[in-house]
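There's a structure below that I have some questions on.
What follows is chain A.
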Amino acid sequence: MSVLEVRGLSVDYGTLRAVHDVDLTLERGEVLGLAGESGSGKSTLAYAMTRLLPPPGVIRSGTVRYKGFDLLSLAPEQLRTLRWNDIAIVFQGAMNALNPVASVATQLLDVFRAHRPSMPRAARLARCRELLHLVGISPDRLDSYPHQLSGGMRQRVMIAMALALEPEIVIMDEPTTALDVVMQRQILEQMMELRAALGFSVVFITHDISLLVEFSDRIAIMYSGRVVEEAPAQSLYRAARHPYATGLLGSFPALRGPRRPLRGIPGSPPDLRHVPSGCPFHPRCASAMDVCTARTPVLAPVDQHRSVACWLEHENRGAT
Partner candidate 1 sequence: MNEVVLEARGLTKHYRRGARAVEDVSLVLRRGRVTALVGESGSGKSTVAKLLARLVPATSGEILLRGEKPGRFREYCRSVQMIFQDPFASLNPVHRIRYTLTRPLKIHRRSETPEQLLEAVQLPADFLDRYPHELSGGQRQRVAIARALAAQPSVLLADEPVSMLDVSIRLGVLNLLRDLKERLHLAVLYITHDIASARYFADETFVMYGGQVVEGGDSETVTQHPAHPYTQLLIASAPDPDRPATSTPTPLGEPPSLGSPPDGCRFSPRCPQATPRCWTDAPPRCSLGDGHWAACWLYEEVVA
Partner candidate 2 sequence: MRRTTLFVLAAVLAVAGCAPSGASKAGAGVLTVGMPNGPMTENHNPYLPTSAASSLGYRYVIYEPLVQTNPVRPTDKGTPWLATAWEWAPDYRKVTFTPRENVKWSDGKPMTPADVAFSFTLLKEFPALDVHSLPIDTATVVDGKVEVTFTRAQFVNELKVLQTIVVPEHVWAAVPDPATYVNPDPVGTGPYKLKTFTPQTTTVVRRDAYWQELPKVPEIQYTSYNDNSAQTTALASGTSQWSYVFMPNYKTLYVDKDPANNKLWFPSGLGIHGLWINHTVAPFDNVALRQAMNDVIDRDAIFQRGEAGLFPKLESPTGLPRPAGDPFLAPEYVDAKHEVDVPKAKERLTAAGFKLDGGALKDPSGKAVTIELTNPAGWSDYLTDLDIIKNDLKQIGVEATVRTQTADAWTTDFSNGKFQGSMRWTDTGGTPDDIYTDVMNGNQLRPIGEAAGGNQGRYNNPEATKALEAYENATDDATRKASLAVLQKIMVEQVPMIPTSAAPIGAEYTTKHWTGWPSEADPYAPPQATLPNAIQIVMRLSPAS
């Protein structure tokens, strides 16, 4: 059963189209990984869903269904009450995501003030302590200011804040890029434990596909504003179908096991200002055909769990 359904979402950034006709479904309790390189539109997509995309971003089409509402049609006041209460976000770069001049307590309490106005102050404070404890931070850190916390602690505070109202959905936008691997693992593991305990759904955005394979249930890979492949994590890892997905998986050196040869992907990620015609990946694609330069493939299911946007797949499918 899905909690969030994105249909045909297109987002413009000024005159550039950053997200192109994207469909996405988030099932209850699952972790949906959203992978892609810079400029692939993965963050834009996440922010557009919640209408938090800063100017000059404009949503051009699509619907985002949540509990029977279309988030894109809600009045600001209605949307405001849904935010955080139902959909919380853990932002990348926790340094900037916390208000530098307000204490941790103030920023946590703000959430209750806005969404639980009737909650007594003592209860709010108690809840704040509980939340910090939940993410492994000593509650006496409540009076600290962001700059007094390490990067990892800040990110934990963000997570605590995201879970404050026990939302249905948590969007994690590159939550660990600024952290080193040890801290990254600590935080992600903790997040997954909490998800198991609280039962929310996660949209996990990162460029690190090996991380996604390890931590998410399903992965959607984006390239140049489009989803090019969507599949369960392990099956994607074992056998990706889109050449870009394959290339991406082949770009990570393995730490364990034999030293595999690394392939990488030739060329550079596309510049949104000069998107190639047809399939945007075709200039870098080893399997590119004539049709790839002319027509853009659409995302279509290739089997029960997997969708791919590639002419190779369409041909295969046509052949069978």
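Regarding candidate selection, all candidates are chains of the complex that A comes from, given by their letters.
Please note the rule applied: contacts are C-beta pairs under 8 Å (C-beta built on N, C-alpha and C of every residue); 3 or more make two chains touch, one makes a residue touch a chain; residues count from 1.
Keep in mind that this is a model prediction, so the values were computed, not measured.
Taking any copy into account, the candidate from 1 or 2 that touches chain A in the complex is 1. Within the complex formed with candidate 1, the chain A residues making contact are 37-38, 136, 150, 152-153, 179-186, 189, 207-211, 213-214, 237, 247-248, 251-257, 259, 262-269, 271, 284.
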